[in-house]
Structures are given as C-alpha cells and as structure tokens.
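All protein chains but one are shown in place.
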Amino acid sequence: MNRLVKNALASRLMRSVTILVSLFIFVMIFVLLIKSEPLLASKSVFELLSSSSWHPSRGEFGFYPFIVGTLAVTGLAMLIALPICFLCAIYVAEYATGRVRGVVNSMIDVLAGVPSVVIGVWGVLTIVPLVKLVGAAAGEATTGYSVLAGGIVLAIMVFPSIISVSQEVLRSVPVSMREASFALGATKWQTVKHVVVRKSLPGIIAAMILGFSRAFGETIAVLMVVGNVPRIPSSIFQPAYPLPALIANNYEDVMSIPLYDSALLFAALLLLLVVAGFTLFGRLILVRLQRRSV
Amino acid sequence: MKNRRLEERIFNALMLASTFIVVGSLLVVIGVVIVKGAPALSLSMITKTSSGGFYLGGAGGILNAIVGSLYLISASISLAFVIGLPVALYLNEYAARSKLADFIRLCLDVLYGVPSIVYGAFAFTLMLILGARASLLWGIITITLLIIPIMIRGIDEVIRTVPSKLREASYSLGATRFQTAFNVIIRQILPGIVTTVLLALGRGIGDAASVLLTAGYSDSIPTSLNSPVATLPLAIFFQLSTPYPEAQQRAYASAIILLGIIVTLSLSARFCTSRFSKFMIR
Partner (left out) sequence: MSTIAKPHIRVQNLNVFYGDTQVLKNVSVDFPRKQTTAIIGPSGCGKSTLLRSLNRLLELTDGVRVSCKILVDDVDIMSDSVDVTNVRKRLSLIAQTPNLLPMSIFDNIAYGPRVSGMSWWNEIDGIDRMVERCLRASGLWEEVKDRLKEPASRLSIGQQQRLCLARALAVDPEVILCDEPTSALDPVSAQHVEKQLHALSMDYTVVFVTHTLRQARRIADNVIFLYMGEVVEEGPAESFFAQPKSTVTKAYLEGAFS
C-alpha cells in the first residue's frame, strides 16, 4: 500500500479511536444516569441525599449516612496523610542524600503497588485490634472496625501518590533560584521554607487534591476494616459505611429488591461526579495559581 | 536568632519522623503479611485448585485464581495496549499542542481518577441491560477499561520526553507522520512502554473492586469466555471472609503470592528498562 495512503488512513483511524476514548467519560455518566433514573423519578435528589433512613426493602433510600461515612473516613485519612506526606516529600527531595532518596523512593514505589486487598488484610490483622485497644483506653467500647481504622488504612494507601508528585514539584525548582537565596546569606532551612516550598505550593496543593480524589474512591481496603453499618458514626471509633463499600457489598441483591439497582448505580454516579469534580478542580487550581505566582 | 535554630530543629525532627512513618508502614504491611502467611504457604497452594471444602479449611490451592487472573490480565493488557498506544501517539505526533489535545488530555485525566468500583458498576450496568452473567469476558472488558487511561498516560509521558530533533531528523528525510511515529518514536520510547505495560499489569492484577461485580468467581479454571473466573484479589477476599482459621491463614498466604507477583513485575520493569534501551538516543 502506498505509504501516503497508509499515513492518511492511519491518522483517521487513530483520531477516531482517540475521540472515542475521551468521550467515554460522558458515556459512563450517561449510562449511570439512565439507570439511576427510576430512583430519581420517585424521589427528589435532595431527599435522597439528606435522608438517613436506609431500608431498601421498604423502598427507603436515604444516602446521608453513606455520604457522611465517606467524608468521615476520607477526611480523617487526609488529616493523617497530608502533614506526613508534605514533610516526608520535603525531607526526601531537599535533605536526603542520593542513596537515601533512592532507597526511600523505591520503597514508596513498592508501597504504591501493594494491592488494596492486601492492605485490607493487613488492616484487619493489625489496625483493627489496635483501634479496639485504643478505643478501650479512651473509654469507648469498639470492635475496632471503625472510621479510625478506615482512615489509617486509607492514609497509607494515598501516601505514595501525594509524596511522589510533591517531590517532583519540589525538585523542579531551578537551581539558580536556590542559589539566589544562598547568596543572600540564607540557611538551607530558610531557603527551603521561603523559596522552594513557596514556589512549589501550587503543585503540592494539586497533588493533595488528587490524593483526596483517590482516597474518595478507594473501596476494598476500607471495606474490610470500616464496619459497614449504615448509621452515621458518632465518633471515630464507631463503624461507618462509605459509598464504595455500599456498592461492593450489595450488588448481588439488586435483582431481588425493586429500585435497588438504581440506588446502587446512583451511588456510583455520585462517586463518579465527585471524583471528576475534584480532578477538574485540581487542574483549575494548578492553572490559576501558576498564572499568578512568580 | 535562637528561634531560627529551634524552628529548624523541630522541623528536621518532624520531617524525619514522617519519613520513618512512611517507610515503616510499608515494612510493617509486608512484614505482617509475610509472617502471618508463611506458615500456610505451600506448593499445593499454587498447584491445586480450590474445589471441595477449601473454604471450610479443607485441602486445595488457589491455582484457579492464579490462572484466572493471568488469563484476565493478559487479555486486558493486550487490548489496552492496542487501543492505548495509538491514542498516545496521536496526541503527540498528530494533534500536538492543539485545543483538541488539551481537551482529550483533560478527559483522560478524569478517567484516570475514576475509582475502580465505578468501572465495575458501569460494566455491571451494561451486564444488567444486556442480561449477561458474570464471566471472564466481562472481567476482561472491565479491567481493560480500567487500565486504558493508565496505559495512555504512561506512554504519553514518555513520548513527551522525546527530543524534537529526533522527529526533525525523520521528517527531513522525507518520512510521513505514520512512519515517524511507528519507526522512530516507538524505538526511542521502548523502555518507557515496557515500564508502563508492567505497571498497568500490576495495577490490573491487584484490583478487586472492578472484578467483584463482573467476573464472578469459580473453583475451577475457566474453559470459555463465558464462564465465571476466579481472581487472586477475590480469592484472598473470600478466604478471609470465612470463619475458619485455616482458610484465613491461606488468605494471608495468597496475599504473599499476589505480592510476590506484583513485586516481580516492578523489578522486571526496572530491569527491562535497561535491556530495551539499545536504540535510545540520550
């Protein structure tokens, strides 16, 4: 075949595939929306999101406890992870020697590859009993399956992504800028604090937002340690029921209860929209802050 | 002046502590799993399937899950690669720096962040609509959808590191875009492609949420695309959920096996990088 014809054909084909792939996100939203429609027709979105009564067999689908559960676990995980990741990234990028950096980064890469089911197994073995002990010490009777357990496990899962992206951002600060600071008599710490971190802030914030987004959708590890009780948790030692766990635990029953399938797929749609929103938000912040900073 | 030093010391301590926490958590996770699972690790785990009373503590192994996962991931990776490589090439060689490319990358970013449970739920929806049952085929479809964004992003990032003089050289010799893309660019990024594929493999083989809803589970090795298939993550999950301690022990052993596969993949990624860089221009 004539190579010019080949070229034209190939580019047409590649273009179509590319466009199809990128439009896929809209297909997903569309399909989930269609399937959620029966539920949305019978009750208003506001009612669904604010009601706490979850009794599928009675036709009651209040998502509020699950939303709270998701936010509680994710929020706690970020509270734990953000300071740790921030400090660790600065240390590894700015202070550690080349060998230490290599070793630590390899370990972070390995941690990134550990599947969520294995972390869940570990969580059941280690964290759940730990939480039970701590809860007892704090005066709360708990089985250990709790928001706290979920938060800890989730935090460990997001460590790698936040740290590696933050490191990249820190190391991209030009040498000349650091030199300028040193030449004016600043110490290493002052240079890191006032120049390197300051210049990297937009990138680091974007990394944190993306980390939050990842944490939001993580399913299996959290499911295994969080308790899965459809009630609003009264403290971090109480169990919760995040949205992903809701879907994963109940998909088998969708055919037996009317509207159940719509409800679960509505939950999936919610997850999708929230995560998509965060991704867009993170990108937006990055663009905006880069335009304004120096 | 004293305050400066104090502040610096405090932060140094905090930074070190944070690094220890991160490194420590990895060591603790792997350590506990290995310690707990080693006793139950035996050759029969990887050579026998889980028929009979396996989940009640009886004999058997997870060969069905190992083979199932391998079938699943090989098909998914191949599909994802065939679809993903042209897209990544198109974004960089044909549509580079256009508004279209920006929009596409944005969509891909969103897809990259979608949780695996949502991919599973989406595929599940299609199964409901079409009246299909959980099977190897649907597992393949779900995992392929899951890893396509990972594949594209990985290859995209590598292509972006290709120096423009490489393209210039090719074009000034009269090559078409297609020829440049498939003969020059690919040769240059081969190590990067291998790394991306292996990383996507690791991601796909370890994911439970997506196959939970779509691939089903089975005690035997699948014989056709329509049969349900066992996967390693789900094998671990189900074994853990039984009340029998022997079965739970084997869950930990299965976790070691899964970890071993993934760590091997990561290490191969690094090794392959050096082997495939024969033609690279640095």
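Think of it as A and B in the order they're written, each chain with its own count starting at 1.
By our rule, contacts are C-beta pairs under 8 Å (C-beta built on N, C-alpha and C of every residue); 3 or more make two chains touch, one makes a residue touch a chain.
Keep in mind the model is a prediction, meaning the values are calculated, not measured.
**Q** Sort by label and list the shown chains the missing chain touches.
**A** A
**Q** Have a look at A:S42, A:S181 or A:N250 and name the one touching the chain we're not showing.
**A** From the options A:S42, A:S181 or A:N250, the contact with the absent chain belongs to A:S181.
**Q** Going by the contact rule already stated, which one of A:N105, A:Q190 or A:N249 would touch the omitted chain in the full complex?
**A** A:Q190
**Q** In the complete complex, the non-displayed chain touches which residues of chain A?
**A** These residues of chain A touch the chain that is not shown: 174, 176-177, 179-187, 190, 194-195, 198-199, 292-294.
Definition applied: only the chains that are shown with their structure count from here on.
**Q** Starting from the mean Cα coordinates of chain A and chain B, work out the distance between those two points in Å.
**A** 17
**Q** Quick one: in the complex, what on chain B touches chain A?
**A** Interface residues on chain B, with respect to chain A: 4, 7-8, 11-12, 14-19, 21-23, 25-30, 32-33, 36, 83, 86-87, 89-91, 94-95, 103-104, 106-118, 120-122, 124-126, 128-129, 145, 148, 152, 176-179, 199, 202-203, 205-209, 212-213, 233, 236-237, 240, 251-252, 255, 258-259, 262-263, 265-266.
**Q** For the complex, which residues does chain A have touching chain B?
**A** Result: residues 3-4, 6-7, 10-11, 13-15, 17-19, 21-25, 28, 31-32, 35, 83-88, 90-92, 95-96, 104, 107-111, 113-122, 124-126, 156, 159, 163, 187, 189-190, 210, 213-214, 216-220, 224, 244, 247-248, 251, 254, 261, 264-265, 268, 271-272, 275-276, 278-280, 283 of chain A touch chain B.
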